[in-house]
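Note that one protein chain of the assembly has been removed; the remaining protein chains are unaltered in position.
Chain IDs A, B and C follow the sequence of writing; residue 1 opens each chain.
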């Protein structure tokens, strides 16, 4: 297998298991000259850290990033940026009981089938800790995009059936400050409190909950994305589905489009301030796989955490039916910690296609290599 | 841009515009020794041909495939299989009026922004005809998978709000024969008749409809798909979203997972006939991005055809607001013709990851290169 | 296998066998807006056509190219350019005798080992005709580079031991007009006549000859090529060795460097006309895998045509030792027809890395996306 690399120009390779020496990422293809320091990365990592709320596992993990290469005098050099987060809290004993059987909803069985055995400690490579590498790379992509006037913002749109009223309302009406500080990631204080009550009940039931994360990209230039296979939306779909526990992806109106009509779903073009704009954005900012200059809107649907404390039926490696009860510390919902992961994967994807787009036109290439003529 | 290639081992490259000389595909990495002839391809292409029903454009297109390379004495040789379908029905005059403005819901504007100009005839590269190449390649992938006991079956699950009762019912209960012969692709005669009535009304309203296509893969071995970025579901999501007009992708229970709980959503493992099976299949056949041996289930949500005959507001290339009325022949719904496209992209993706999986284990590699020892 | 694609941004995929329906190439990632017509391609193809001299096979092949996609109103559209050359002269009967045994120096045995059988007609995929696709793509790359002031020129440097006096003399001193018109490709009339005499003798001996092709690139900007694995010279080496019959590759002083010293081999930098230049060019225009702005110089060493008419010992598919005598029409030397292939692969490689280089610097990316602001 060789599936740990994502991207064509801005290319990330993640590595690491939950209970190995550490987790990391190599970012290749980052342009030279971007101001960057460890704090930029750490700020992103802290957003996915456990222990920030009672709905996240209480393990004490420092998750301190070390930049090992690719930076000189606080700027990227154009060479690979290697980043490392040591695992500090691993206690293999906690997980030894799951070595012999397959947890329902987990990748235990499929890893064993694929590789013949597995690193059973804490989910190994399929652990949520793998996303540390993505988030570290996402911090770089986001910072670079910001210098081009492009901002990527993800937030919780729903936990269980508690959803914010209209996912497609203008981003300016969302309380993003609230979303960053409350334990659910919902950009609405009241909804967040209700979601907390729901999660509390899930925990009492020894059960878990799912939810939805939305992500928006403002300031997109038109023309980003390649027709046919490397469409912007198709590449985003892969990026988002590659996050563990995501079971559905929507762009713009998403699943609603099957029940609407063309006369409603088509976004009219209109001139505004001498620029081509759309009067609506059912398309979610993409036409024919290419950005149209309006806001990008996507949604990721997360399944409930598979680790629940109820008794469950499963089989063990000897092929016997057994009943198990998982112990340990597990989030009752993945969504709040995954917000920054969705944001990171979106930023990485948009940046990669934005860089690819630089070679699409002969006139611009001529200008690039002969800037004065 | 370089986005016309899909796959790692089984690699397809499509080319061609709606009104150029033709449409085609190069399939590289197809194993040697597969029995293959033009009829195998033609049978698939005929499933996407227009004119098979009144809900598809009535243009007369032969869409006859010619295999140009890669076959010798009716077997694949392991070298690239190049296939060509000539465009025969192009009449550029039909489309000359759309050269100067941007059709709402189409890729006219974004192509112009990306490339500086566009081949405006019939949608150019963003035309639905591009999928001919995918379907020709899909025919090969499907035939190869069938030899391994793996069958891929797509069908219409919904047109507008007319949906078959339960998308997740056993495939054996679906009337697939009906789906192959009626004009909607719905595997239920009654639903299909209601969908026809709905489409008739859409056409009277000079409007269009959306719908849902489901796809199932039976006979999957466990272990297919790579952890992290090249997960089976993530790669399928990209494959499916790369089809024009798809706005959402679901695997297994899809968007329903956000409102369920872990105790319900987890599929229990149980021994059956000395094999590990799951008692339910909310996961849609994938755990941690890797096939678990149960049926693969995915859904694609298609937007309504953007070409409608009502008056629409848009802008032209001079930056003026105008009102336009598109003429010509356009399907009121894309879904029935797209069924074989979804099936093809699914087959291509599954096959590519199945081939990639052959290198995952040392013991099997040793056995492969030293079969007797 | 999936080895028929070359390049990252400017990506070519060749297909076709000697005696199938035709030979072709898909060029993906060609920027939009390049003036291009079939004559541009044909001019290149004519340079590799057989029958132009008595040292090339006398088969009558028209090798007329048809452009099937990617061009609109005489300009590239940014979408894949598919090109097709029909095989017209195939007579399988000529080759039926070689179906059962392995020609020495050919790929018959290795194809059988890899694929279980082979298309034995005329070498199948390993035929020199495969290079038609490369040359068609090379015509596009060369034309595009020319618009940026970059010219790629290949010529024969040696046939057997008849070599032009100094391969590294200034390109202005070479008689390139002579090279284009004489049957050897040597840029020196006298040397060419001597080479002709040598080839005549080889033919009388029912034997064949090898030779060397040099290629130079003038007008290179500095900075092209990626450090580490995708170095300009490394990528050129792959491009050139991928041409059948090439057994060695040199950049700059090449094999001479092992016997020189650093004090001689280092090229001093000096200012000239306010530009950084090198006083010598032992490096062949590349330092650390990146172009230094001076002329690029490479050489490819070709083995003698393996098809000779002498009796040879070999084995057949039944594992029996046999003596064979190959019949048919075969060039006594590959070199003259391969000149344009070397030129094409060089142009394709340089262009691809030149496009990749556009994303290397943050300041230039900012300028690209915000040109005036």
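In this section, a residue touches a chain if its C-beta (ideal position, glycine included) is under 8 Å from a C-beta of that chain, and two chains touch if they have at least 3 such contacts.
Everything quoted here is computed from the prediction, not taken from an experiment.
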Omitted-chain contact residue, chosen from C:62, C:88, C:181 or C:310: C:310
Touching the absent chain when the full complex is considered, from C:63, C:178 or C:292: C:292
Chain not shown, touching residues in subunit A: 1-5, 7-11, 13-17, 20-24, 26, 28-29, 32-33, 66-72, 75, 77-82, 84, 114-119, 121, 124-125
Subunit C residues that touch the omitted chain in the full complex: 1-6, 8, 14, 102, 104-107, 109-111, 113-116, 125-126, 130, 158-161, 202, 205-212, 222-223, 225-231, 233-242, 244, 247-255, 257-263, 265-271, 274, 276, 279, 282-284, 286-293, 301-308, 310, 312-315, 319-321, 356-357, 359-361, 363
Missing-partner contacts on subunit B, residue numbers: 8-9, 29, 31-34, 76, 78-79, 144, 147-149, 221, 227, 354-356, 358-366, 368-370
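Methods note: only the chains that are shown with their structure count from here on.
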Pair of chains whose C-beta contact count is the highest in the structure: A-B
Equivalent interface positions on subunit A and subunit C, same or different at half: same
Centre-to-centre distance between subunit B and subunit A (centres being mean Cα positions), rounded to whole Å: 26
CA centroid of subunit B to CA centroid of subunit C, Å: 38
Multi-partner residues of subunit A (each touching 2 or more other chains): 8, 227, 356, 359-361, 363
